[in-house]
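What you see is the complex with one protein chain gone and the rest in place.
The block that comes next holds subunit A.
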Amino acid sequence: MIFFWAFVIGGLICVIGQLLMDVGKLTPAHTMSTLVVAGAVLAGFGWYEPLVKFAGAGATVPITSFGNALVHGAMQEMKADGVIGIITGIFEVTSAGISAAIIFGFLGALVFKPRG
């Protein structure tokens, strides 16, 4: 069942992005930024975690989960170290995604030739 909901919820989040681009006439960069901030705000209210429980990768794969993960890292460290934890913890959860994107992206630029 989790596979079905991953497909549906993930698809719906992409539909929101598509509507922002087509109907809201936002550029892709504006759309992505909006979705990340939306994910962070939902995480602030504690509403993103239930969605992850319900839809699994349907909620963790879209870029909204990046905002969610940033808030989670900040909150986690804040609980342990106080207000300074917001700064030290922000990248705690998202480190894997950002590092992987940098490392693979750099390797890709070394290996592949630009085209088009």
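Points to keep in mind about this one:
Quick note on the criterion: a contact is a pair of C-beta atoms (placed from the backbone, for glycine too) under 8 Å apart; a residue touches a chain by one contact, two chains touch by 3 or more; residues count from 1.
To be clear about the criterion, contacts and distances are computed from a predicted model.
For the chain that does not appear here, its UniProt entry gives the protein name "Stage V sporulation protein AC", which is one of "Quaternary amine transport ATP-binding protein", "Na+/H+ antiporter subunit E", "thiazole synthase" or "Stage V sporulation protein AC".
Those residues of subunit A that touch the chain absent from the view are 2-3, 6-15, 17-23, 28-29, 31-33, 35-37, 39-41, 43-44, 55-58, 60-67, 70-71, 73-75, 78-79, 82-83, 86-87, 90-91, 96-98, 100-102, 104-109, 111-116.
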